[in-house]
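I have placed the structure first, in the form of structure tokens, so that the comments after it can refer back to it.
Heads up, one of the protein chains got dropped from this complex, but the rest are sitting where they should.
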């Protein structure tokens, strides 16, 4: 086993691509070290990307935000600009684990760990976030929902690293929100979760919407029918009812140690409805 | 497996050590440096007993590799008191009997110190959520919360 | 002569009796005579029997005297946390 700390993306990509055995990228380490501890993975090479220039920064650009792959969720919570524009995304990031874990964990790690219950992913999917990927073949950008392909699996090729998550600058009258259900008040993995992102017109009618659900299918679900239930309407009781019903119906959950199929179905609708209400209020809707 | 040489700062002192690439900072502190104040309650970031402060960030040392400490600042429970003068949090934990078995106590003290550094006047709810990453099985948290409240008021007055 | 009350399971071994009369001055003698009269008690005595005398539970005190007229109650020995 080797531990390296490259100073550039090129070096990191080269080392990863050239590594003969299994290689692991270390950013926050809150998933990697747990898997190593449990004996589920014994990498031959650990590539610590935190020394790479710019990877621990949140940059504001003309287009929006670029959140470096090694930015801790705690740091995201300290960015007033990000919090103002994308409160739902920040909320989701700040729900991962404890304060201690948030001091280390990253949304890129959360995405690449590819758990269907990852907290930040439904919020990122609802937000229409994109991942900037660097690899041996150069750079490419994909929507975040294209990264996880199943529990623990991603579409990243050998040698590819996500450099940053990109979030758009917000249109006026936009708001997002994320809610998850856990049995305790903290420290649990989401049993079911919902992210909602809305933009309203001047009359408070929903112009565009994205609704994503977590922990109810092998990957996070972007529920287009749920968005359709909201678009063109104010957030009245009928729209919310329809949203809840569509979300419950869209779930393909399993029974496991964290919850039952029935529970996840029912609560997915409840959370979508509550998150939509918050997002609507944040967008200035009344 | 090649060892990694690390030069770091622990509680203000320069420290050098050699560790394995897969060794956690918790293991380094406890087994190589004899700093056994941080405890391993789970090894997976779920209990907070191994809490330390790394470059002003509260982290679980079981989720940090020893190799990652290169060039950084590590603060542990062993550095909390100044000589024979206890930190107000330590003093208040004693006065309120905010510990029974005491194995979670170093982690709680470090987490509470970080909490008060960022929020000197927390509400009860802020304390409870701020310390949610530290498990205590003995006290029911009541006296811990009271000790932190009391320490906060003392530290504000100081 | 003291009257000794048995808990349910021990009563079954004593032929369904819930009380037995024993001529015993202390706990040691009580156990010895119980084992003589009811050989089925022996494994229970080996495992540990507690004796409640007027409501106070004694676990290991052979020398404890059994006052005349006192309520003597046998109980299984317990585990605690």
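Per-chain residue numbering starts at 1, and chain names A, B and C are given in the order in which the chains are listed.
What we mean here is this: a contact is a pair of C-beta atoms (placed from the backbone, for glycine too) under 8 Å apart; a residue touches a chain by one contact, two chains touch by 3 or more.
The rule is short, and it goes like this: contacts and distances are computed from a predicted model.
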item: Omitted chain, identified by the protein name its UniProt record gives, among "Aldehyde oxidase and xanthine dehydrogenase molybdopterin binding", "Dihydroxyacetone kinase subunit DhaK", "Multicomponent Na+:H+ antiporter subunit D" or "Phosphate transport system permease protein"; value: "Aldehyde oxidase and xanthine dehydrogenase molybdopterin binding"
item: Touched by the hidden chain, restricted to displayed chains; value: A, B, C
item: Options C:3, C:21, C:36 or C:54, residue touching the unrepresented chain; value: C:54
item: Hidden-chain contact residue, picked from the options B:8, B:61 or B:76; value: B:76
item: Candidate in contact with the missing chain, chosen from A:3, A:65, A:181 or A:280; value: A:181
item: Where the missing chain touches subunit C, by residue; value: 5, 7-9, 12, 47, 52, 54-61, 64, 71, 73, 75-76, 78-81
item: Interface with the undisplayed chain - residues on subunit A; value: 38-39, 181, 183-189, 191, 256-260, 262-263, 266-267, 270
item: Subunit B residues touching the omitted chain (full complex); value: 1, 20, 22, 30, 35-44, 46-47, 49, 76-78, 80-81, 86, 90, 93-97, 99-106, 109, 124-125, 127-129, 131-146
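Here is the rule we use: only the chains that are shown with their structure count from here on.
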item: Contact graph of the chains (line, ring, star, complete, other); value: other
item: Where subunit B and subunit C are represented by their mean Cα positions, the distance between them in whole Å; value: 54
item: For subunit A paired with subunit B, centre-to-centre distance based on mean C-alpha positions, whole Å; value: 29
item: Whole-Å gap between the CA centroids of subunit A and subunit C; value: 67
item: Set of subunit B residues in contact with two or more other chains; value: none
item: Set of subunit C residues in contact with two or more other chains; value: none
item: Complex contact set, residues of subunit A against subunit B; value: 1-3, 5, 26, 28-30, 33-34, 36-38, 42, 46, 48, 50, 72, 74, 97-101, 103-104, 185-187
item: Subunit B - residues contacting subunit A, complex; value: 1-2, 4, 20-22, 24, 43-46, 48, 51, 54, 57-60, 62-65, 67-68, 70, 111, 114-115, 129-130, 132-134
